[in-house]
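Only one protein chain is missing from this complex, and each of the others stays in its spot.
Showing chain A:
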Amino acid sequence: MPVLQLEDVDVSYGKTQALRNVSLEVEEGEIVGVIGPNGAGKTTMLDSIAGYKEYSGSITYDGTEVSETSSGKLVNDGLVYCTEDRDLFPYFTVHENLQMGAQFRSDDGAVQESFDFVYDLFPRLDERRDQEAQTMSGGEQQMLALGRALMSDPDVLMLDEPTLGLAPVIIDDISEALERLQDEGLTILLVEQNSTFALRHAERLYLLEQGSIELSGTADELRDDDYIRDAYVGVT
């Protein structure tokens, strides 16, 4: 059974429909990508999965309907959401931000292991433990947001545009981190406008356009698809 499953999900803001009949599955241990242009409804979809938006249809995480539980409970149960805005705590240090990620966990030994893992994954964060989040560069903030999400010991990690606005060399760092997480067997739902990045990491992908899933398949299938190549990947 998929760990995360969307069936015929509709979301609307007043008269405009943001998502229409979206169905999507994520199996344990998979990296699933969702690509599509700005305004296609990608963030709306993640907000709905994380319990922040009302929807019709069905979204289940680990067999539980998301609308019947709370966003806080979902985080506790391992569904962790790393937003596009990052939503860091600006006046907390790097370390305090990471501590917040683990605030609901009581096993101190396991939390310490998470700290070691995150600091090892992002040595830049280790060097800047006592620096306030607001004073860091965009790339460092993205690493911190990812680190904070990992501190929650996720079973499924949802990433919204982790490469947005970052320099290529920083994207490489994020890439490397994702590869390590993949090796660890973490399940990831990766939402990206940057199709090249998504195609590199995801095993399966969905194309979301104007609120509907227009196409889905493995990374290889989508890479060879004419429409995807012309509209999203370009001639690089």
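Everything below uses one rule, namely that contacts are C-beta pairs under 8 Å (C-beta built on N, C-alpha and C of every residue); 3 or more make two chains touch, one makes a residue touch a chain; residues count from 1.
Going forward, contacts and distances are computed from a predicted model.
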- Message: So one subunit is absent here. Using its UniProt record, which name fits best from "Branched-chain amino acid ABC transporter permease", "Cytochrome c oxidase subunit 1", "CbtB-domain containing protein" or "CbtA family protein"?
- Response: "Branched-chain amino acid ABC transporter permease"
- Item | Hidden partner chain, touching residue among A:Q5, A:S23 or A:S71 | A:S71
- Task: Among A:T44, A:T83 or A:S114, choose the residue that contacts the chain missing from this document, as touch is defined above.
- Result: A:T83
- Message: Counting contacts across the full complex, list the positions on chain A that touch the omitted chain.
- Response: 50, 52, 71-72, 75-76, 80-83, 85, 87-92, 96, 99-104, 148-149, 152
